[in-house]
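Only one protein chain is missing from this complex, and each of the others stays in its spot.
The block that comes next holds chain A.
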Amino acid sequence: MKFAVVVFPGSNCDRDLFHAIETGLDEEVDYVFHTETNLDGYDAVLLPGGFSYGDYLRSGAIARFSNVMRAVSAFASEGKPVLGICNGFQVLLEAGLLPGAMKRNRDLKFICRPVELIVEHNETLFTTSYQQGETIQVPIAHADGNYECDAHTLEKLASNDQIVFRYANNPNGSSADIAGIVNERGNVLGMMPHPERAIDTLLGSDDGFKLFQSMLANWRERHATTS
């Protein structure tokens, strides 16, 4: 399976993601610069955390107009997996690939610590290796993680099983304790917590690793005859 890690000016979790794939999963992975217009040959696209374009205007607002995002939209519309973590999630929201928006954290602080998440839905491309309702520990590191959407959207997210991760103890004021959501089709996941920082117990937790394992297992299932 071949992964692309997109690099925007100001991305700073790209290497962690690269490491998670290369060393953790032992699969192919490339850095893809924000100027790139072609994602042919990749099986999954990962948008890393960081501060793309210095978070100017709004987190993710400028990055979503970069060349590569047109390719990411096309990639997503083919049903291929796209994962946005932290700033990557914010970019997906700004790009309209996921519904809603991020506000400043409730207490206006940058929060950087491990939190407990509840796996609300384990039948997505990204979560099949988890148990339904399992509690996992994954770090967060953000100032704008206070998820907001209108009541109608929230209802739809809940009824379509699009809420994938919720915070056990809401750290940032996020609506309905939302930590991660997928699109209706289920192939685009955005999440504020950093699974790539939780792939080894040496780093405090390896609970994030199953997310990447799920992506690989689902890809293998679909491509069993060709790879």
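In the analysis below, a residue touches a chain if its C-beta (ideal position, glycine included) is under 8 Å from a C-beta of that chain, and two chains touch if they have at least 3 such contacts; residues count from 1.
Note that contacts and distances are computed from a predicted model.
Student: Among "ECF transporter S component", "Phosphoribosylformylglycinamidine synthase subunit PurS", "Glutamate transport system permease protein" or "Aspartyl/glutamyl-tRNA(Asn/Gln) amidotransferase subunit C", find the name that the UniProt record gives to the complex chain excluded from display.
Tutor: "Phosphoribosylformylglycinamidine synthase subunit PurS"
Student: Quick one: say which of A:N105, A:S129, A:Q162 or A:N218 touches the chain that got left out.
Tutor: A:N105
Student: Per the definition of touch given earlier, which of A:E148, A:D161 or A:D200 contacts the omitted chain?
Tutor: In the full complex, the listed residue that touches the missing chain is A:E148.
Student: For chain A, which positions touch the chain that isn't shown here?
Tutor: 57-58, 61, 65, 93-94, 99-101, 103-108, 146, 148-150, 173
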